[in-house]
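Below is a structure I'd like to ask you about.
Only one protein chain is missing; all other protein chains are in place.
The letters A and B name the chains in turn, as written, and every chain counts its residues from 1.
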Amino acid sequence: MQPVLRTEHVTMRFGGVMAVGDLNIELFPHEIVAIIGPNGAGKTTAFNLITGVYVPTEGKVFFAPGGEGGKLVDITGKKADAITRMGMARTFQNIRLFKSQTVYENILIGQHLHVKAGLFASVSGIARKEEQEMRRRADELLELLGLSRVRDELCTSLPYGLQRRLEIARALATNPTLLLLDEPAAGMNPQETVELTAFIHDVKEQFNLTVLMIEHHMDLVMDISDRIYVLDFGQTIAAGTPAEIQNNDRVIEAYLGGNTDA
Amino acid sequence: MFTFTLPELLQQMANGLTVGCLYALVAIGYTMVYGILRLINFAHCDIFMMSMYFCFYSISVFSLPWPVALLLVVVATALLGVLIEKAAYRPLREAPRISLLISAIGVSYLLENLATVLFTGVPRSFPAVGSLQKIVNLGDVRVQQLAIYAPVIMLLLLAALLYLINKTKTGMAMRAASKDFETARLMGINVNKTISVTFLVGSALAAVGAVIWGQKYSQIQPYVGVMPGLKCFIAAVIGGIGNIKGAVVGSLMLGMLEILMVWRFSALSGFKDAFAFIILIIILIFKPTGLFGETFVDKV
Partner (left out) sequence: MKNEIKGAREKREFVLSVISLLLMAALVAMAQFDLLPIVGKYEKQVLNLCAIYTILGLSMNLVNGFTGLFSLGQAGFMAIGAYTTSLLIMAPETKDRVFYLEPIHPFVGALQAPFWVALLLSGLLAAVVAFFIGFPVLRLRGDYLAIATLGFAEIIRIIFLNTQTVTNGSMGIKAIPPTANLFWCFGAAALMVLFMLRLIHSTYGRAFKAIRDDEIAAEAMGINLFRHKMYAFILSAFMAGVGGGLMASVVSAITPNLFRFTLAYDILLIVVLGGMGSITGTVVAAFVITIAKEWLRWLDAGFTAGPLKVPEIPGLRMVVFSVLLMCIILFYRQGFFGSKEFSWKGLAALPKNLGIKIRRLFSRDKKEAA
């Protein structure tokens, strides 16, 4: 089978510090893959390299815009917005919603990239149909993800768990084939984490997605992932199925080492 | 157009050096404030203007002797800088940066309007120190004494400033605060006090700059600070804002280029003030962090 995402020898240095070294990952259609590792292992940097926030110092990133069966294209050095338009959407570790906007407007903004009407068509009302279609889709999405109740609330007034959920909903509004989640369960209690696990699974099925996520909650990771990459000090120290990872000596060492420090 | 004698060139360069040194004294204030607050202190050019008026009043109106007047001007200007920081910037420490910028613009607007009311819009003549304006002959080159004193004064003050920043406890606090307020606070540094000192030093240097400036361009009015202020800010950006040595190098470059341009292409002298902005925009496009600035990466 053809992968939908592949990084080849991706390396990122900030000054003299190597944040990510020789990252080689592959994602196949409909997989849920997790990147784990202690704090400062370079996980978020890896995300930023894939989504175009940073340009890697070395290496290349390939992505298949059409999703399953699509041809891999080189997206190294492309801008973040261009990559999103190709079908890759993400969430952020420290929730980055559009603060002054309602839940509904956040979703609408997520759909802006697909707008065909020009500015004047949109302002004059010539493109009214398209706007109505956007609104209909936004309502549909909110309904589907259980956010209809809070549709017109200011997004910052939402409880933390719902804000995370909204951020995922907003990413889905861009109509992606690949979804990147940066610590979706951060700050959640066990109950919420269980709910989130089910949520991610449902979303993946419903929207026919491939998912790459960074996560610290091991229960969630082991429960949901098809495969796992383990990073430490920017290096990939292990890769495999959850079962393989659980029994990997280097992983245990890295984690135990990390834990005794903390 | 390209025929000139060496003494002519040297004379123009001496002129450029003087202007550059004046720019440097003001540019340091911009760069220091930017380094610690990440704020373009729009009011700095008006602090400079107020300082010229302080000097005018001390000498021409109250006929104080120069040394006393000079001391008074420097102290008053420094206090004004500290006062502005306390009244207009400190309350906005936690506010969005745009509010801080608007506040700075507000102070600038206020000082200019206040000066119009207090000192009227009628241009005044800045008191001259005779000896500084005397012409001396260095071989074939004829320059004002000012061209010799300005670099000396600037270098002395620069040395003192670098000593303050690199060797003293206050300087260490300033460097720490410019990295991160929270961390600095945890290390037991009084951040507010450190910022006050920054304004104190920056304004005092601007005061010295203003007095020397007045020897070269003697007319003062409430908007006298605007153009030099903008140019000094540009000089600071050229050098890499936040970097003191960069501000000095940028100022010398800008002063020299301006003078040489007007000298060689006198047809363009009307565009002299636009020239600095064009340099600014070129620098911002190709090297936004200036010659010596640090690059920093957005946290995502």
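As a working rule, a contact is a pair of C-beta atoms (placed from the backbone, for glycine too) under 8 Å apart; a residue touches a chain by one contact, two chains touch by 3 or more.
Computed from a predicted structure; not experimentally measured.
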{"item": "Residue of B:L6, B:A95, B:L138 or B:L186 touching the missing chain in the full complex", "value": "B:A95"}
{"item": "Selected from A:M18, A:V115 or A:M218 as touching the chain missing from the view", "value": "A:V115"}
{"item": "Option from A:S124, A:S157 or A:N247 whose C-beta touches the chain left out", "value": "A:S124"}
{"item": "For subunit B, the residues touching the chain missing from this view", "value": "38-40, 88, 91-92, 95, 97-99, 101-103, 105-110, 112-114, 116-117, 120-121, 226, 230, 233-234, 237, 270-271, 273-274, 277-278, 280-281, 284-285, 288, 298, 300"}
{"item": "Subunit A, residues in touch with the chain not shown (by the definition above)", "value": "51, 53, 79-82, 84-85, 89-90, 92, 96-101, 105, 108-113, 115, 117, 119, 122-125, 131, 134, 170, 174"}
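Just so it is clear, only the chains that are shown with their structure count from here on.
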{"item": "Mean-CA-position distance for subunit B and subunit A (Å)", "value": "48"}
